[in-house]
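A single protein chain has been omitted; all remaining protein chains appear in their positions.
Should a chain be cited, it is by its letter among A and B, assigned in written order, with residues numbered from 1 in that chain.
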Amino acid sequence: MSQHDCDCATVQQVATGDRAILPKGAKTIPIYVMGKRYEVPETLTIMKAMEYAGFKFLRGAGCRGGICGACPTVYRKEGDYKLHFGLACQTVVEPNMYLAQIPFYPANRASYDIEAIEPVAESVHALYPELFRCVACNNCTKACPMGVQVLDYISAIKQGDIARAAHLSFDCIQCGLCASRCMGELPQYHIAQLVRRIYGKYIQPKAEHLRKRVQEIESGKYDAMLENLQKMDKAQLEKLYKEREREPDMAPLGTWMPKDTQYL
Amino acid sequence: MKVTYYPGCTLKTKAKNLEDAAVASMAALGVDFQELSRWNCCGAVHSLADDDLIHHVAPVRDLVRAMEQGSDKVVTLCSMCYNSLARANLIMRDDPVKRKTINDFMDEEKDYSGEVEVVHFLNFLRDEVGFDTIRAKVKYPLNGLKAAIYYGCTLARPRNVAIEPPGGTQLMTDFLEAIGATPIHFADAFTCCGSYQILANPENAVNVAAGILDCAAKAGAEALVLSCPLCEFNLAKKQGEMIQSGKISNNLPIFYFTQLLAAALGLGKEACRFDLNEKCSAEILKAKNLAVEAVAGIA
Partner (left out) sequence: MPINISDKTIKREFIDKVAYLSGQDIYKCFQCGTCGGACPMSGEMDVMPRRIVRMTQLGLEEAIAQTKTCWTCASCHSCTVNCPRGIDLARVMEAIRLLTLRKNENMVEPSKLPGETVKEMPQIAMVSCFRKLTS
């Protein structure tokens, strides 16, 4: 069916894009978005529920898969003083939750030349001296939707342990909720990113097999093969693909070897 | 004997000589000296306003960590950490209203009410290792080293956390005698080194620190012994600047007390870490033919 054949007015409406359509018989619950009450299906995530309610995300939505950090939400529950945090695309709505999106929170990122930086904690201290305003209130860790021990990695940086901080902050998705709650006004996630960059570039052991492979590529080992592939027509490529050697699905680890090993 | 110690941030970078010497000395004396497995910065200074409880949270969290891992005592090496942890501990032990507010705020942690004892390493050496034991284990006594005793502020003030009765320097005196050094008493033993003003008003701090060095030198000291990395910074690392500006005329070697302990126990370079002190520290030991192995090879 080409586009011209489509008569949109007569097509039965289903869920399109991110706009959720209420399934038959689904129960709705009340939620409060920035103080206004909406009835939304109880099974939806906050993001879908807001779209159901008519909100359109121009910013503050990204991967919708819980990894880009664009859609942090802060909410409270009825009769509970505590603040709760989550990603709108991952957190399922609850009855009577009060929520607001924090799509962006101001946090300064220091500029540095990663090629020239001295890979020691003091370099991080110099770029982010506000580190030393941390009061260990732990609001950062409480706010993290990824369960990162933010206070612990900040402590590790202050203690000069870059490797530990890099490991502790590995799951950070840069949503900024830590910075939004920080009493010392630290941009934790930017500091952690710098630490991971220093760790990756200077401290983490280099992958020897990767270095060798890059060397092989650069020495032209695969050039002839690639040129040959580029010259093939579609039929030849299809044939080559169909006849390729393939590891059996259930082959025990490390037991299978292809017959042609010239490019290994 | 198994003991938990709290190192503090500075001991992990700028003051490794304070920590390394203590850890190695404890091993030599048969003490199982274990670092607290999880800890944060202690906050360095005690908050003095009645309504400002948030600044007590950092040290209290460390004490909760010690309690969590089953330690009823935590030993500190750095004077500032000692002061900060000990004072927060007193609040949690003695002030029910503040204790409740702080425990309620830290709702993600176990409630704490002063179960852990905060002990400075000098007290630990006297009370649990024993100066007599140390004296018996000394291999290379620091004979003839005239060392000024410097407590600064945080070991001595306020009174409720002082490591010994106000005005006294008996603890360090006995310690130095146990390792064979000659304690020198001088008027500025409790005078503040300028502390954090080294960052805000460096000239003021340097002036004060220079006065302390001058006073120690005039009292006949050939070196000065302390336990605080900020005092060490102001009194040792700033000496070049002081000499240049004519505030003092000669270098005065500065040592952490733990380094002298390690040296006296006959431990080597990696334990004593004199390489991390200013040059004059190794020089005076060489000149006096003390701690020969620990200073060998330090230029």
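The definition used in the following text is that a contact is a pair of C-beta atoms (placed from the backbone, for glycine too) under 8 Å apart; a residue touches a chain by one contact, two chains touch by 3 or more.
Keep in mind that this is a model prediction, so the values were computed, not measured.
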Practice item. Specify the residue from the set B:N89, B:T169 or B:S195 that touches the hidden chain. Key: B:S195
Check your understanding: Just one of A:H125, A:H167 or A:R197 touches the chain that is missing; which is it?
Key -> A:H125
Review point. Which one, B:Y140, B:F233, B:Y256 or B:F274, makes contact with the chain that was left out?
Key: B:F233
Practice item. Quickly run down the residues of chain B that touch the omitted chain. Key: 8-10, 13-15, 41, 43-45, 47-52, 55, 78, 80-81, 153, 157-159, 166, 190-192, 194-201, 203-205, 207-208, 211, 229-230, 232-233, 237
Point to revise | Hidden partner interface residues of chain A, rising order | key: 122-123, 125-127, 129-133, 135, 158
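Please note the rule applied: only the chains that are shown with their structure count from here on.
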Practice item. Under the touch definition given earlier, write down the residues of chain A that touch chain B in their complex. Key: 121-122, 132, 134-138, 141-142, 151-152, 154-155, 158-161, 183
Point to revise | Touching residues on chain B, where the partner in the complex is chain A | key: 9, 12-13, 38-41, 43, 54-55, 57-58, 61, 105-106, 108
